[in-house]
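One chain of protein is taken out of this complex; the other chains stay put.
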Amino acid sequence: MKTTARGRIATQVLLWAYAGVAAGPLLLVVLGSLRPNQDLLRDPLGLPQRPTLANYERAWQSASLSTYLWNSVLITAAAVALCTTVSLMAAYPLARWHFRGRAMLAAYFLSGLMLPIKLGILPIFYMFQSMSLIDSRLGLILLYAASGIPFSVFVLMAFLRGLPRDVEEAARIDGADELRLFRSVITPLARPAIATVAVFQIAPAWNDFFFPLVLLRSTDKYTIPVGLSRFFGEHAADRGALYAGLVLAVLPLVVVFVIASRQIVAGLTAGIGR
Amino acid sequence: MSRRVCSAVSSSGSGLVAKRGAGSSGRVGWTAFFCGPAALLYTVFVVVPLVTALWYSIFSWRGTTQGPLSGLDNYATVLTAYPYQDQLLRAFGHNGVFFVGTMLVQNTVGLALALLLHRAPLGRRLFQTLYSLPYLISPLVVGYLWSMLLSPSFGPVNAVLEAVGLDALARPWLGDPGTALPVVVLVNAWQWVGGPMLIFGAALAAVPAELEESARIDGASAWKTFWTVRFPLILPTVGVVTLLTFIGTFNVFDLVFALGGSSGGPGQAMDVLGLLFYRLAFQGGVNAIGLSSALAMLMFVFVFGISLLVDRMLRRREVNP
Partner (left out) sequence: MAKLARWVLAAAVVAAATGCAPGGAPADGNITLNVWGWRTEDVAAYNKIFERYEKNHPGVNVEYRAFKNTEYNTILLTGLAGDAGPDLAQLRAYGELQPSIASGGLLALDGQIEALKSFPSSTLDGVRSKDDGKVYGVPFAIQTMHVIYNKKLFAAHAIAPPATWQDMTAGADTLQSAGVTPFAVTVRDDWMLPIEHEIFGAGRYGGPDFRERLLRGNAKFTDPDYVASIELYAGTTKYWQPKFSGVGYDDAKALFASGKAAMFPGGVWELAEFRRAVPDIEMGIFNVPPPPDAKVNKTLTPGFVDGSFGVSSRTPRQAQALELARWMASAEFGQAFSDELTQISAVPGTTPTDPLLKQAFEGFRANPGPYLMYGDFGYGTPSGAELLRAGLADVLLGRKSAADVASGLQRGVEQWFRPRG
């Protein structure tokens, strides 16, 4: 069946059909963002007759999206970098050394996979208050980095386990200490897994809107989702601008994902997927 | 859960772990150096707040002011007071349906897509990217988008059904207790199917091609080859996906909130534990913190316990396939 022409065509048809299901609704948003409001209200589904970027102009100007975008980029990038760095460091001994309490420590990290951190909003608030982290982007960076650790450790551990044993041996014989070994041998080898972990951390941090809403106070520190929710409240009737705002909010993620997709697949292949 | 994950991890690399240096004092320093930052960050910002939240559950609260120790009173209220007792059971059942539905739809479709892509390398990355796009969008936005698409007054879904003469199938989708929960399961699957697809795809890529070849030479059909050759080999991956699905579906909140509001839609047909927690925490009156923390504790114990149990079962299954 694999080799017949009919089978190949059927496979392609199925794949394209599901691509329509997956991307179709998103396409509606993109098309909608190019149409004026009156058209949208009359016929929510039509094609843009005279495509216009006016919605984007309105969204960009009235919502100070550039500020929100910068905050989101800053917070997400820093949180993901921090999370990936510390998770990779922790995953290394957990995956490749034998020491007492290793299984316990791994279990401790991984149990975080099933803790919904939202339940802790009030204690987090009080803790942030005592650390002067209210209304601070640093607070969010630390929070997102910490909440990404269980999943990152999980994936990185699985990946590092799969590396052949001799990768460290050569370096050890050369007299490298553990830190050098980690930096110059393990880290480069783990690159696909790092990409996987990073991308899986980016979306939740980028999209979170609950914590910034409660923990930030100044509008000039707002992230994209909070800014958008504010914008939604003020312009509930302006559907075209809402669509444009959504597109602008998702676009950076899509770009990152497309760039990193080869690495992600490689990371999964070598890690949890085996 | 954690043991299952660990066992999955160790089974994939057993024997590769460097045995030297175990217990030596230098290693202890290095271990602390490597694990310390993650442990510190994770403990301070994840574990401590959650443990504190659970500690809150044995006090009665007046707004944000901690009142006297109340023992198990909050638990008694959540478990026995009307209407929470009924809501808890119903929400729990809905989470169960959510889990089973997600396994059947999301993970099956994810596996099917992974198989199709496995045999059709042409454009594989394009498809993988397209299928994963919905994952990049916040669940709240996904909810907003789909409630527009499914709207009986303005939505295209019913409009299309009516245009092709299938009026009888047009429904108030999210307002019909019979369809609301299945619809949420489908939308959720639409958003997350990229995950299992990528993971299963990676697992399939790791199955040695010679095994399939030899099965095919024996004259086995593609269907049979899959079940006898490939599936047993990707069983550990199925286990990991099952557990991640279980944890995800019992903690689901954002999407259901966006599609059904805080009470889970008309007839509370979409009510889940996450929404019940939200109602107790944010609309629960003066003792909201106490009551919602008690529910959080119950949810955590349940998810943790079942995860361990499922882990056991899966591992037993793996031993004698």
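Things worth noting here:
Letters are used for the chains, namely A and B, taken in the order the chains are written, and counting of residues starts over at 1 for each.
One rule holds for everything that comes next: a residue touches a chain if its C-beta (ideal position, glycine included) is under 8 Å from a C-beta of that chain, and two chains touch if they have at least 3 such contacts.
Keep in mind that this is a model prediction, so the values were computed, not measured.
Contact with the undisplayed chain is limited, among A:Arg35, A:Arg161 or A:Lys221, to A:Lys221. The chain not shown here is touched by just one of B:Gly36, B:Pro208 or B:Gly267, and that residue is B:Gly267.
The chain omitted from view is touched by exactly one of B:Trp30, B:Phe59 or B:Tyr84, namely B:Tyr84. With the whole complex as reference, residues 41, 74-75, 77-78, 81-82, 84-85, 121-122, 125-126, 129, 132-138, 141, 183, 187, 191, 194-195, 210, 213-214, 217-219, 221, 229-230, 233-234, 236-237 of subunit A touch the missing chain.
The omitted chain makes contact with subunit B at the following residues, 62-65, 77, 81-84, 147, 150-154, 158, 170-177, 260-263, 265-268, 279-288, 291.
The rule is short, and it goes like this: only the chains that are shown with their structure count from here on.
A straight line joining the Cα centres of subunit A and subunit B is 17 Å long. Subunit A contributes residues 1-2, 8, 11-12, 14-15, 18-19, 21-23, 25-26, 28-29, 44-45, 82, 85-87, 89-90, 92-100, 103, 105-120, 122-124, 127, 142-143, 145-147, 149-150, 153-154, 157-158, 161-165, 168, 178-179, 182, 203, 207-209, 225, 246, 250, 253-254, 257-258, 261-262, 264-265, 268-274 to its touches with subunit B in the complex. In the complex of the two chains, the subunit B residues touching subunit A come out as 1-3, 5-6, 8-10, 12-13, 16-19, 21-23, 27-28, 30-31, 33-35, 37-39, 41-42, 44-50, 52-53, 56, 64, 109, 113, 116-117, 119-120, 122-123, 125, 127-141, 145-146, 148-149, 154-156, 159, 190, 193, 198-203, 205-206, 222, 237, 240, 244, 247, 251, 253, 274, 277, 289, 293, 296, 300, 303-304, 307.
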